[in-house]
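With one protein chain removed, the remaining protein chains of the complex are shown where they sit.
Every chain is named by a letter (A and B) in the order it is written, and numbering of its residues begins at 1.
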Amino acid sequence: MSKQKYPLLTISSEIEQPYNYSLGRYGGRLLKELKHNKKIVGIKCPKCGHVYVPPRQVCGKCFVKMDEFAEISNKGNLESFTVVYFSFLDPETGQKRPVPYGYGRIKLDGADSGFLHFLEESDLKKLKIGMRVEAVFDENRTGNFKDIKYFKITKERNPS
Amino acid sequence: MVNEEIVYHGRIKVPYSWSVGEYGSRFFYELKENKKIWATKCPKCKKVFTPPRKTCPDCFVPIGEWVEVGPNGTLITFTIVRYSAQIHPIPPPFAIGIIQLDRAETGLVHLIGGVEVEGIRSGMRVKPAFKEDRGGSLLDISYFEPVE
Partner (left out) sequence: MGQRVAIVGTGQTDHKSSRKDVNGVELIQEATARALEDAGLRRQDIDAVVIGNMDHFEGINYVDMWSIDGNGGLHKPVMKVTTGGTTGTTVAIAGYYHVASGLFDTVLAIGWEKNSESDTTAAIITCADPFWERPTFGGAVAGLAGAACEYMHRYGITERDAALIAVRDRKNALKNPYAHLRKEITVEDVLNSPMLAYPIKLLDMCPRSDGACAIVFASEDKTKCITDKPAWVHQVSSRHNFTFFTDVERAGRMPTLYEACMDIYKNEGIKNPLHELDVVEMYVPSSFAGLVWIDALGVCDEGGAARLVSDGVTEMDGELPINPSGGVISTNCIGATGLIRVAEAAMQISGKAGEHQIDGAELALATGFGGCQWSDVLLIGSSKPN
């Protein structure tokens, strides 16, 4: 057998797959409220009383169906955050996501658990867990979670 | 409850790469540089694999012996594709089949061309039609065509 070294071959390509994601009636309700009314709604479990945002059909803990929507404030607490500095490929766009950007877990008044969303602030020195935040809506809303552009830090004091 | 059915149209676009390994690299190098098709032969069961394997899947022993196979072979089976899809290498109708090259025991999947699709038969003797401009891929062979 020949002892010749052959150049090692590596092929490179991209997987590109479109997909459709049905929001369902529960997620759709929140999006409708965001788009038309600049309001946020959650849903309450009839068994444990937990209020979830975004609304969904089933309480994960109790495994019961929920149908009591609850109006949620546009204001809440920043429960955790990070500022992302490293540039990475966003699989949705196939492009690098612009950095730095701040995002965190926001628990709005009236809800029992939080959700992830963008923060206006990306300066680490200006971010602290427990800060009060408020939703800033996009002027052009299309019925997307990004109808909330981001959450801004307010000067309000956290009562807890 | 308001009947609100919203569908989000999204996309996943992620890059990937795939190293073919030393054995695969040699196979494609030989295709590109020398228009030759090589296989590997298990020292234990003597089975000749193309594309070449580094280890025999059955005996699970390392394979070190290379044998040249083809270039001609026999068309074992084929199908004619008649619908369009972005992923297809050429527009329909086109034929794709499994070719057992002379001296090999496994099949190679490739396009069958140089002939009207209605004229293709299982059991036909075929030979590779190499491209002039080769880059080191299976498509360095445009298709397998009937041996006259």
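In the analysis below, contacts are C-beta pairs under 8 Å (C-beta built on N, C-alpha and C of every residue); 3 or more make two chains touch, one makes a residue touch a chain.
If you're wondering where the values come from, they're calculated on a predicted model, not measured in any experiment.
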Chains in view that touch the one left out, judged over the entire complex
A, B
From B:E22, B:E68, B:E105 or B:E145, residue that would touch the chain that is not displayed:
B:E22
Contact partner of the left-out chain, one of A:T82, A:T142 or A:N158:
A:T82
Specify the residue from the set A:R25, A:K39, A:K75 or A:R97 that touches the hidden chain.
A:R97
Mind pulling the chain A residues that touch the left-out chain?
8, 10, 13, 15, 19, 21, 23, 27, 52, 54, 56, 60, 79-86, 88-92, 97, 103-105, 113-118, 124, 129-130, 145-146
Tell me, which residues in chain B touch the chain that this view leaves out?
8, 10, 12, 14-24, 53-55, 57-60
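By our rule, only the chains that are shown with their structure count from here on.
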Which residues of chain B touch chain A in the complex?
1-22, 24-26, 28-29, 64-66, 136-137
Enumerate the contact residues on chain A facing chain B in the complex.
1-2, 6-25, 27-29, 31-32, 67, 89, 91-94, 143-144
